[in-house]
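Read the structure below first, then the notes.
The complex is shown incomplete by one protein chain, all other protein chains being positioned as in the whole.
Chain nomenclature is as follows: A, B, C, D and E, assigned in order of appearance, with residue numbering initiated at 1 for each chain independently.
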Amino acid sequence: MRILVVNVNTTDSMTAAIGASAREVAAPGTEIIELTPDLGADSCEGNFESYLAAVAVMDKVMRYEGPYDAVIQAGYGEHGREGLQELLDVPVVDITDAAASTAQFLGHKYSVVTTLDRTVPLIEDRLKLSGLLDRCASVRASGLGVLELEEDPDRAVAAIVEQSRIAVEQDKAEVIVLGCGGMAELEERVREATGVPIVDGVRAAVTVAESLVRLGLTTSKVRTYAPPRPKRVTGWPLSHSKA
Amino acid sequence: MRILVVNVNTTDSMTAAIGASAREVAAPGTEIIELTPDLGADSCEGNFESYLAAVAVMDKVMRYEGPYDAVIQAGYGEHGREGLQELLDVPVVDITDAAASTAQFLGHKYSVVTTLDRTVPLIEDRLKLSGLLDRCASVRASGLGVLELEEDPDRAVAAIVEQSRIAVEQDKAEVIVLGCGGMAELEERVREATGVPIVDGVRAAVTVAESLVRLGLTTSKVRTYAPPRPKRVTGWPLSHSKA
Amino acid sequence: MRILVVNVNTTDSMTAAIGASAREVAAPGTEIIELTPDLGADSCEGNFESYLAAVAVMDKVMRYEGPYDAVIQAGYGEHGREGLQELLDVPVVDITDAAASTAQFLGHKYSVVTTLDRTVPLIEDRLKLSGLLDRCASVRASGLGVLELEEDPDRAVAAIVEQSRIAVEQDKAEVIVLGCGGMAELEERVREATGVPIVDGVRAAVTVAESLVRLGLTTSKVRTYAPPRPKRVTGWPLSHSKA
Amino acid sequence: MRILVVNVNTTDSMTAAIGASAREVAAPGTEIIELTPDLGADSCEGNFESYLAAVAVMDKVMRYEGPYDAVIQAGYGEHGREGLQELLDVPVVDITDAAASTAQFLGHKYSVVTTLDRTVPLIEDRLKLSGLLDRCASVRASGLGVLELEEDPDRAVAAIVEQSRIAVEQDKAEVIVLGCGGMAELEERVREATGVPIVDGVRAAVTVAESLVRLGLTTSKVRTYAPPRPKRVTGWPLSHSKA
Amino acid sequence: MRILVVNVNTTDSMTAAIGASAREVAAPGTEIIELTPDLGADSCEGNFESYLAAVAVMDKVMRYEGPYDAVIQAGYGEHGREGLQELLDVPVVDITDAAASTAQFLGHKYSVVTTLDRTVPLIEDRLKLSGLLDRCASVRASGLGVLELEEDPDRAVAAIVEQSRIAVEQDKAEVIVLGCGGMAELEERVREATGVPIVDGVRAAVTVAESLVRLGLTTSKVRTYAPPRPKRVTGWPLSHSKA
Partner (left out) sequence: MRILVVNVNTTDSMTAAIGASAREVAAPGTEIIELTPDLGADSCEGNFESYLAAVAVMDKVMRYEGPYDAVIQAGYGEHGREGLQELLDVPVVDITDAAASTAQFLGHKYSVVTTLDRTVPLIEDRLKLSGLLDRCASVRASGLGVLELEEDPDRAVAAIVEQSRIAVEQDKAEVIVLGCGGMAELEERVREATGVPIVDGVRAAVTVAESLVRLGLTTSKVRTYAPPRPKRVTGWPLSHSKA
């Protein structure tokens, strides 16, 4: 099967890291195709950037011409999944949902550790809408931005490890979801520091997408995710309408 | 004071109706400036169109050059308000929130009557995130699309009146919020049929925006709605990047 | 238009302060008429006093003979609004609700800072019934009583500023609602200390009441707030029955 | 032990019926003293009357001079319990809470069947504040007022039986709480019609009050129900201040 | 009347202590019959042991041949009550529910203080299903196991007193429920240290069971707690099938 894994920002190195991470867990016979949007911010750290990512991801996927069996939206806590679900018949898996669903099989409560404090409400809101907030002990921020994770990995890891430890000890989390990605090293170090299972969204999403395809399940089209009604849409697709 | 009232779809006649409705309740000295996005669908009836509207509204507002004191996003149940709140210092009022907040002052429970069944979950989700779902007795759909309201007003009104009546009698709503707009006649006929107060989102939003400005209150910038961090944003503003 | 602003305690100096505060934000053409109940405690700091205030306010308003367009109940977190809504046709606005509704337009979460710890549960309960608790980050108490605010303003302000700062930093509030009133100075100093918008209930309520009147909206009479059924009511109005 | 059972309305025949009902279940050695307030409506069917009852009950109890070990507020869904709890050291039991607590021991969900539709929200709100709404399947109204129960018992019973039956069959209630009182016959006929346990608030409250006294438990005084602070209270007690 | 009080673990000394505690509050004429299961762990401190206790208690009660009027399941936060309710017609009272219901009559919020941290989620889950979590301020663990309470009472009491104090001061509990039992001394010392009412589950359950019997109320049999359908059950009763 073929799975599109779409980054939500325009930073190619992050797309590559996401793709590599996805391939590590993909089953034999699963082809991972990573995509970078043509529009949007080089990192998503707030609602403006996240809304822009929502349409940039839809734009990218709609213009992708090859066949595929499922789509993974690889941004933690971002807007847009519901739009893709309307536009496509194949399953759409957001890594936020995949990680939380996976974590819930492993412990009584889970915590999310993410980058900036300002994105905590976005993540909480997305989990609330997905019905996955009830067993979330906390969403904690390391205080370092998305790109700083790449620039100073040691400091980033230390900050994330520290928040993960607090989540387990004070918030009573029994599983940690990493609300940020692209570093193989991170997962291992947080696990060592806390002794709890660590869930990475991209990896979890690959197995969820594969499962849905294997079960022959696709997005329900009866109501919320029915295809858009035929109508005039000015300037769409976005990047197509340029030039 | 000057208030921007931004339509979420690209249908100019609806923008004009929204502007006219806003002017009817605006205080003396309040100037209403209605705007139509340059991008997006000619009506918003689902997540794809709503996400597109979110960025189209931000795009339009960011390119507006004159001074203004507040912005009203005039689409019922649409995405995007949080993004505008990051980008602007002045208050941003979504008509979904304004209508629900207003309705809550008038009765124990309120219901929303909107157009298509498929948009009901969007509206419920937006009200849930805004913390305004608790006193919502129901969100009901008339089954007629946004543009059908304009094409066959009589049938549209009859369908909306019928759902409003059911909301009051069965769901125990004491106030009706109209989750659609542009028809002065509608408000009056629903009131007559149900005997309860009818709240129109655009009109409610005008008074909320005026109130916030008069109280000297602006969007909090400490966390969720802090300005976007400086970074590279490709293809933004959207319509500017065309050609 | 003419708005009755009714204090919930019997302290005239507080009534005067409330009236002055209301006048500062009232629109041109709005007349503010402040009233002091003839019964009750000289400050409301608990359920006994609050229930007494509920009937004292109703008693005062029912015996007021002039015309008016709306009533504001100017006690934070007090009982009684629903009773007034039954007795009157014009809109009734509680400052607790008005402040929370207003705060929700300005930030993702708000906190209330009030006087005594013992009143925190009352306020939480009133916000819960009003469907406005979901986005309340916390209700915090300064530890100083209502009248101590008047007696030692400096100490009172310092205590309230301190709790507001904790609300923003620890509870993640993005807006502060002042659950106590009568000091113009307070609002300014809390804003300086926290950097977030400060909402005062009386001022917010004035704009809400004006908005409702301007929109032609009145309390729904179909069910919860229908007029009391005709029956024998002994000793009512309360103060009338004295002597 | 001695238990005060306080009616919330001024109708003596109802007080007598309540007292008789209480005596039927009181343990040997328990003395029931029924009281009628000196103020208020001859039946409580809304917020105005309920708030008035709240203070009338407090007024009556505070002027009662004999010793007693517990107080029962015998009005279904009425305001005021929290005020009494501040004023007294002995346990205060509201029949609304006692009935729901008792019902929860008997089935998975319970429904309340009461008189008028307009009182349904009051009851729901009181149960919500008492943390007893979660297992409430529904609050249903017979459509007949409090005094009509006395005037035309047959019709009243038929209407209550009908709503109880619907509660069990449609709302999936497994226990019925009677949110109205004074008729021995009622309990038996609803039980026959539905086959489920029927809980009467006054009877349940007598056993709860006796239990609390027997366990040596009294109202917590550390915070919410601490005694009112010493202060000037004008016109209190209410009936004392008359003449 | 005759009440079976069933321990959930196999430690006879704890059964004896539970029985003694029950007798202290039982009304004249109430006979307490304490039972120890023939199967299971010598203390219940987790789900495995608790599920085993669920069936061990059912097993013990079903094989008890004498007459009885009610059953108390005397384990804090354990599984199994719903099963007993299906098997029996007489009321079944879990001490977890009895204690929380009782505590809610005494203060605005209550906290549970139990033994091990690992049992906190069990207790929270049981309270959630019983609809009694809403007014629970916290469930706190002393860190000492069930049997350590017996082995080193002084240390156990000190740890429980400390957590109770924190519950009152930080979590704003106004009542403490002891989620562990068997020590008369404990109740007194926690009360002295905190100044709030202390509720012991076994004692509370005795008065609840007596109340239900006195009111003539039994478990509803219409749906959730209907008797098991006739069918083949292998190996039941458990202890009967041995040998």
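Methods note: contacts are C-beta pairs under 8 Å (C-beta built on N, C-alpha and C of every residue); 3 or more make two chains touch, one makes a residue touch a chain.
As the structure is a computational prediction, the values presented were derived from the model and not from experiment.
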Out of E:77, E:121 or E:179, only one touches the absent chain, namely E:121
Per the whole complex, from A:22, A:74, A:208 or A:233 the residue touching the absent chain is A:208
Filtering A:39, A:58 or A:132 for touch with the omitted chain leaves A:132
Contact residues on chain A toward the hidden chain run 25, 27, 91, 93, 97, 101-102, 104-108, 130-132, 134-135, 168, 172, 174-175, 194-197, 199, 203-204, 207-208, 210-212, 214-215, 217-225
Had the left-out chain been drawn, it would touch chain E at residues 10, 38-43, 45-52, 54-56, 58, 79-80, 82-83, 85-87, 117-118, 121-122, 125, 128-129, 145, 147, 223-226, 228-229, 231-236, 238-239, 241-243
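One rule holds in what follows: only the chains that are shown with their structure count from here on.
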Taking each chain's mean CA coordinate, chain A and chain D are separated, in whole Å, by 53
Taking each chain's mean CA coordinate, chain B and chain D are separated, in whole Å, by 44
Multi-partner residues in chain B (2 or more other chains touched) are 108, 172, 223-225
